[in-house]
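A single protein chain has been omitted; all remaining protein chains appear in their positions.
After this line comes chain A, so read on.
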Amino acid sequence: MGEEEGLHQTQLLDTMFVRGLKRKCFDGEEDIEGTLAGFKAIPSYNLQRQSLLDMSLVKLQLCHMLVEPNLCRSVLIANTVRQIQEEMTQDGTWQMINTQSAGQTSLDRLVSTDILCRSSKEQAEGKLVPVYSTFTKDCEGTQSQDNSEIMSTVTSPQVPKNLQSNMWEMENPQENRGNFQKSLDQIFETLENKSPNTVEDLFSEVDNSYYDLDTVLTGMMSNTKMGHCDLETFPSQTSTNSKSNCKSDLNELDHIVEILVES
């Protein structure tokens, strides 16, 4: 027991989250179960619920950057996050994550919590990197701890509140992320132009991602047993989150964001 096992568990948890975050195909069921030998209590459902949560949080984050997001869509996504949160709190998944991150140094914890406490304006002013780094491609190594840290913070019960604040408050111009209308599109356009290969790589990775999710999250609850969903048949209209994956891209993103703010 003691520190060593604690560390081991943290790493396992990281692996789990990183997998979720990277939206890998979950067809390597044994692989995951092997890795999670110490976590028999967590079935693949939890993993997939986690990645649904991740996906929702990214969508919310993207809404957040727009001056006038589609309000209906934002509200529905926020409600979904809340619902997942409630369920995770009920079945104790959330507490487990929380316990894990409690082992981290208090400084880290403060920093990552700070991300959520920042106003949306501050976040827009080029401080997106911490959040986006959860989707960093090459982050399994040194950054994985940060990732789990961010994720566990993100899954804290206060989150929906924080995420929602200001998100669709449009009547107060000062509160708006003024220069940010359409900035996302511009950012992603720029990213795509500058690193087309990376973007394609990312897409190919995303394509396999939700094979099992549909079956587990929808099929399991409804009694119908449907086949796997082939994501390739769906046009990836909004897999925007995947585009900001690489560290280099992130710096660029940061840079572009600054430029946009200045203009």
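Basically, contacts are C-beta pairs under 8 Å (C-beta built on N, C-alpha and C of every residue); 3 or more make two chains touch, one makes a residue touch a chain; residues count from 1.
Just so it is clear, contacts and distances are computed from a predicted model.
Participant: The hidden chain: which UniProt name fits, "Diphthamide biosynthesis protein 3", "Serine/threonine-protein phosphatase 2A 55 kDa regulatory subunit B", "TBC1 domain family member 15" or "BHLH domain-containing protein"?
Facilitator: Its record in UniProt gives the absent chain the protein name "Serine/threonine-protein phosphatase 2A 55 kDa regulatory subunit B".
Participant: Need a quick check: the contact residues on chain A for the chain that isn't drawn.
Facilitator: 49, 52, 55, 67-68, 70-73, 75-76, 78-80, 83-84, 161, 164-171, 173, 176, 178-179, 181-182, 209-210, 213-215, 217-219, 221-224, 226-227, 229-231, 233-239
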